[in-house]
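A protein chain is absent from this complex, but the other protein chains hold their places.
Per-chain numbering from 1; labels A and B assigned in written order.
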Amino acid sequence: MSSLQGYVDRRVLLVLQDGRAIVGVLSGFDQKSNIVLADSKERVYSLDEGVEEIPLGLYLVKGEMICLVGELDEEVDKSVDLASIRAEPLPPIRYG
Amino acid sequence: MLIFSVFKTLTDQTVTVELKNDLSITGVLKSVDQFLNIRLDNIKVADEARHPHMMAVKNCFIRGSVVRYVQLPAEHVDTQLLEDATRRGTRKHCILARVT
């Protein structure tokens, strides 16, 4: 599981199996890809209003719930006006 | 093990990973592990207008268990070698099965 090594202390986006998107600082992981996220916030997408950020604090996410971990380009992320984005939430994983 | 080796030979090639949530991500394959977890660099999500969620993501780790397909660069896959390795692999497994 060397693949998550480069993400420690980086701001990341977690996409979960149920379609939720959570951003935070990846403070640790293990061989089952369980992940500890600091200062995490869920980003709730909808077609009717802009993206809502819900603070979650320190989160431990079970490896089997994880779909994808993406490193955020902080410059790009800050330049995005979340309030102006209209999008459907990501679909959940089917037949996982 | 065979499939893991195939992915290792495709390191630094461009692949498209299709997830079981219908997200399709194209990027440069940076690494793969025995669970077929995948690291992609320089990623691009198909139909970005519908999926702005990953706009600020430049590289990512994809859990092997959520992969449906990976589209591979055909010119970098030696199909003859694959078939031979698959036959060898299964025969070994058959011999083992008969012995035990």
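In this text, contacts are C-beta pairs under 8 Å (C-beta built on N, C-alpha and C of every residue); 3 or more make two chains touch, one makes a residue touch a chain.
The rule is simple: contacts and distances are computed from a predicted model.
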| item | value |
| --- | --- |
| Protein name, per the UniProt record, of whichever chain is missing from view ("BING4 C-terminal domain-containing protein", "LSM complex subunit LSM3", "Pyruvate dehydrogenase E1 component subunit alpha, mitochondrial" or "E2 ubiquitin-conjugating enzyme") | "LSM complex subunit LSM3" |
| Identified contact with the non-displayed chain, of B:25, B:40 or B:70 | B:70 |
| Chain not shown: contacting residue from A:32, A:78 or A:94 | A:94 |
| Sole contact to the chain not displayed, among B:8, B:50 or B:87 | B:87 |
| Missing-partner contacts on chain A, residue numbers | 94-95 |
| Residues belonging to chain B that touch the chain removed from view | 1-3, 6-7, 20, 36, 64-65, 67-74, 77, 79, 82-83, 85-87, 89-90, 93-94, 97 |
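Just so it is clear, only the chains that are shown with their structure count from here on.
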| item | value |
| --- | --- |
| Centre distance in Å when chain A and chain B are each reduced to the mean of their C-alpha atoms | 22 |
| Residues on chain A engaged by chain B in the complex (per definition of touch) | 1-4, 7, 13, 15, 17, 19, 21, 33, 43, 45, 63-64, 66-74, 76-77, 80, 85, 87-88, 90-96 |
| Of chain B, residues touching chain A in the complex | 19-23, 31-33, 35, 37-39, 43, 50-63, 65-66 |
